[in-house]
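Following: one structure in structure tokens, then a few remarks.
Apart from one protein chain that is not included, each protein chain of the complex appears where it belongs.
Labels for the chains are A, B and C, by order of writing; each one numbers its residues from 1.
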Amino acid sequence: MLRQIEGSVAVAEAVALARPEVICAYPISPQTHIVEGLGRLVKSGALQPCEFINVESEFAAMSVAIGASAAGARAYTATASQGLLFMAEAIYNASGLGLPIVMTVANRAIGAPINIWNDHSDSMSQRDCGWIQLFAAHNQEALDLHIQAFKLAEELSMPVMVCMDGFILTHAVERVDMPTQQQVDAFLPPYEPRQVLDTADPVSIGAMVGPEAFMEVRYLAHAKQQMALERIPQIADEFEARFGRNTGGLVRAYHCEDAETIVVALGSVIGTLRDTVEDLRAGGMKIGVLGIQSFRPFPLAAVRAALQGARRVVVLEKSFSVGLGGVVSTDVRLALSGLQLHGYTVVAGLGGRAITKASLARMLHEAVADKLEPLTFLDLDWGIVNRQLAREASVRRSGPIAENLLRDVGTVASKVN
Amino acid sequence: MNHQPPSSLRSQPPEGVTDDFGAARQSSEPIKFYQTGTFTVGNRLLAPEQRSVQASTERSNSLTSGHRACQGCGEALGARYAIDAAMRATNNQIIAANATGCLEVFSTPYPETSWQLPWIHSLFGNAAAVGTGIAAALKVKAAKGGRKDVRVIAQGGDGGTTDIGFGCLSGMFERNDDVLYICYDNEAYMNTGVQRSSATPHAARTATTQAVGPNPGAEFGKGKNLPRIAMAHEIPYVATATVADLHGLEAKVERAMGLHGARYLHILVPCPLGWGAASHDTIRLARLARETGLFPEFEAEAGEITAVTKIRRRVPVEDYLRPQKRFAHLFADAGRPDLIAQIQAEADRNIRRFGLLDES
Amino acid sequence: MSKPFAITLDPGSSLANKTGSWRSQRPVYVDRLPPCNAQCPAGEDIQGWLYHAESGNYEAAWRHLVRDNPFPAIMGRVCYHSCEGVCNRGQLDAAVGINSVERFLGDEALRRGWRFEPPTTESGTHVLVIGAGPSGMSAAYHLRRAGHRVTVKEAGPLMGGMMRFGIPQYRLPRDVLEAELQRIVEMGVQLQLNCKVADLTAEMLQGYDATFLAVGAHIAKRAFIPAKDSSRILDAVSVLRSMEGEDKPMLGRRVVVYGGGNTAIDMARTAKRLGATEAVIVYRRTREKMPAHDFEVEEALQEGVMVKWLSTIRQAGEDGELTIEKMTLDADGKPQPTGEFETLQSDSLVLALGQDVDLSLLHGVPGLVLDDGVVKVDPATLMTGCPGLFAGGDMVPAERNVTVAVGHGKKAARHIDAWLRGDVRAPAPKHAMARFEQLNTWYYSDAPKTMRPQLDLARRTSSFDEVQGGLTEDNALFEARRCLSCGNCFECDNCYGVCPDNAVIKLGPGKRFEFNYDYCKGCGICVAECPCGAIEMVAEQV
Partner (left out) sequence: MLQIRIHGRGGQGVVTAAEMLSVAAFEQGRHAQAFPSFGSERTGAPVVAFCRIDDREIRLREPVLAPDVLIVQDPTLLHQVDVFQGLQPDGYVLINTSRSFDELGLGEITTRFRRDRLATVAASEIAMKHLGRPLPNAALLGGFAALSGLITLDAVAHAIRHTFAAKLAEANVAAATDAFASVRDELKEPTHAQAD
């Protein structure tokens, strides 16, 4: 059924359709509307039986989910940014124990300086935690991915993170097609745990594993993710067959067939990129967009297949490995190893900096002319940066960078961009 | 206030002295078992149901042989005492969540586990939250027609409870989740080599509070009293116990399992390694801790003290401190009577606060 | 479920890890000798019979007791119970009232009419016992139990010896005495009263395979006291014996007893009961030095008996005026005259200065040796120099009391039995003593000793009713359960409970426990927490 609703509400309802049995809620922007929505559904009795638990921290949220999942319950939680970092220890534990928890990450920057706006630093910081990481390009996909995520997680007994851009998607009101309970029930069977805490068949879960077996345990987790590479597209197809929508999967190519230049990106910026590319193609530029839906497992083969025909690749990412550059880029380069093509990393939209068609077009023109720096920061205000650098060179105690910059910018509340 | 043994163990000895033996009184009360007492583990003269769980060959040995705990480990003992009692009280319907620490490491090194009940170890600081999750899952399963009688225990050492796990514990308390949390308190981080925790007693030497300088050992004025903090949450049940009083410990576990909601049991478990004591002194030291007043044993319901275990043979704190190397600096050379006096004052305060001595 | 590799494990799998290899010392169960048992002159297994009494099985307790001593009701009244003096519980609160429980069992047996079973097989050998006192009857009992034919010859008209003629009724009611003696006779012991053996050598040739001699010591010691004819001087043994006859002795209103032993006390208390307004004991030393048992002195003083300490009687003058010289103790505690004199009026003076053995029937017995007025015996076997002739009781060198005599009877019987079978009974190896320091007394609840009720003073001094009462069943049970079971496992399950490694195997009621050395790490908690000190650590052989 078509609805015009907020992304968070769409996700909350989709999660509810998956009949979770334990939901852990701790508030952090921009994830709050999702758990608020679920809390309402549970309290109203629309979603039951289900335990909705107001925990005291994200660390507890993931820990409660671990306990619930180990006891055989379908467990869900959502977080973002600092919250994700605060639960980091438990995140690794959940994947290490192979517990199929599903978690929404409403992507947001990580402080300091504290910043509530969108980028991918948070989920990228958990790149190696052993969770499957799926990225949604728009709210319909976010909705669909959650339903697919439970199926994937429980089949493989691996936790899945569904990443959606904070505010840009979570707070955007747009058209989504909300499936019915019957459809979801038919697609997603009840949770049958691989291992469970059961008084009738007691086991000890979470043993201490020494050098003699630790590497094997780790490799097995990798093997699981390799299986996921096969199951993710299959599940996307099964989903399409039942719901009539092609969402999820590993990657999605847009005008890549004949493209000499391909822009690789994750999340909501893919939409803006497609508009941009459409315009540029109208101007005769042979350019396409490759969206990555599955960042972990990383679809090396699919990415290589999609890019090997091009002459240059621009990885546009909302994450930044300080001291190196791109985070996604390194993975993409791995996919392209041995291929001779120009690679550019464009870091954009950090901390909610708007990514505009205009800026993208300007940047891509330079790229196509191969005038782009290998590592480019989209719309970086060099004036501010250089002034601060000069200040630091001259004065020993130049004061906190962020404040200085704001002074230079002359902040205006409710800036348009 | 006094913690009462089972009724059949409660009567007074009959008085023999009378003016005329023709009138010597016949006691109508049941006889107290003086020889095998109320203090030994078992008692051939008691009805089986009145004997301790540990006296039974049917006990579940939840933590069975082959674990890698040190010789004389109080924690291994306390864990078996408590879990076995809980198993008895619930007809073996217990699931346990364990914090990282000695208990976890010595009980479950791959490829062997000593646990005989469903058990999970997640992290150092989240045992209470994992317990909450299990309890929540069980509640939903029950609503869907699953077993309704499965109960949850979360457990950890003093580090995992009073320090790193404190947030999750307080949250579990505050939500009144249906979990019994058991803290096995050996008063320091033993697993990592005896470092100070917020449960480390004052003046005790640890690897991070060395016995050097003018204020040797753990500093006075620091540390926290978790049982009293737990009481402040006004949860259904809070109790303290030691491995020296098996009957009291089992009675408390039984009481806890008879209630729902958040419950907290704090068990003193001496650590021969960390305390620098002989491996055979484990129970004796726990007994002395109580008899000095340094470790008051009490029960509280909804934030109110409901029972205390009176001191039976009061002893000065020196008797407790002396056998432990972690307090050796209090007795070396000239000794530190000033610090011992401070510790004695703490014991005396407990005795006043909890009424540990019979007025008579 | 398809469990994840390594992180999920099957329950109890650690049993594969035999931690016993960590051990450098191992605990072992031991049995130690309880001090009460070690002390008992009659060799009773006190802890053994208390164990049965604790569970309220009084007949089992009684049967266990009489394996060693056939006189629980008598012992419960007249035994000086030195066992209680060494009872470890005495260091905790007060000694276990062993004697009172023994009396309760004895009385219970009489009340319920429990009897001794006659022997199932007859040995065919015949033993002569001379003297039906405590030693003789004890020997007769044990010999009969062993299946021997036993003939007891007693010079007097009644059984009991000193139990009857030395101990007043108010301490030992005669019906009790008679009943416990009769019970022995009913085992098939041939008893001949008023049958004085004049010629032992001849008697022994009358077809006896062995003889036990236990005629006691009945001849009162005399002291030279210059006296006028009018003064009335008697000896305590005769007076106390005459108490058993028809006409009671006439002692007058003022009775002076000379001596400091238990007999002197008994005499003075008897005098009181015979109507004396004054009963004065004259003794040359102090109360501390008095050989009489303190509790009896105490009872006597309660009853109004007076004692002149540090006094000797120098002469008995006209109308019973006694001249007393005050004494003083020298450095060695020996009394020395002071030259200070005083007088004391008396209607009669009773001497209680001890007794001698009547040696007349021993003349000409080959190999028999006398030593300082008593019969010399091998202390290990109680056999005299004459093969087949054993002796015991007051007539051999030993402390003179009923319990010692009963013990002699048992010991002699055992060795006579062995001797008859042509071998020598080797004494059973003794366990190490169970010391108080080896106990963990925490586990025993606090339980002060139960006092036995006593007859009120008025009735004590006016009648010969028994002074000391008995325990009620509750009291007896209570008292029995105060036993600490020193040195011997009583299955309290402590070791089973306190082992951090579940390395103790419980074998079931009466079967005690075993260590599982596969897992025992040798921490020693079981040893430290064993209440009765029945476990010890021994080094592992390396």
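Everything below uses one rule, namely that a contact is a pair of C-beta atoms (placed from the backbone, for glycine too) under 8 Å apart; a residue touches a chain by one contact, two chains touch by 3 or more.
Note that the coordinates shown come from a computational prediction; the quantities given were computed from them, not determined experimentally.
One chain is not depicted; across the entire complex it touches A. Only one residue in the set A:29, A:48 or A:183 touches the chain that does not appear here, and it is A:29. Across A:271, A:309 or A:343, the residue that sits in touch with the chain not pictured is A:271. Residue A:173 is the one among A:88, A:110, A:173 or A:405 that touches the chain missing from this view.
Annotation for subunit A: contacts to the undisplayed chain at residues 2, 4, 6, 29-30, 116-118, 138, 165-168, 171-175, 268-272, 274-275, 352, 354-357, 412-417.
Heads up, the rule we're going with is that only the chains that are shown with their structure count from here on.
Separating the centre of subunit B from that of subunit C, both taken as means of CA atoms, is a distance of 48 Å.
Centre-to-centre separation between subunit A and subunit C, using Cα means, comes to 93 Å.
Within subunit B, residues 107-108, 110-111, 113, 115-117 each touch two or more of the remaining chains.
Taken residue by residue, subunit A touches two or more other chains at 97, 201-207, 209, 213, whereas all remaining positions touch fewer.
Across the complex, subunit A is touched by residues 1-11 of subunit C. On the side of subunit B, the complex with subunit A involves touching residues 92-95, 97-98, 104-105, 107-111, 113, 115-123, 125-126, 129-141, 143-144, 147, 150, 167-168, 170-171, 174-175. Interface residues of subunit A, counted against subunit C in their complex, comprise 96-98, 157, 193-196, 201-207, 209, 213-214, 216-217, 220.
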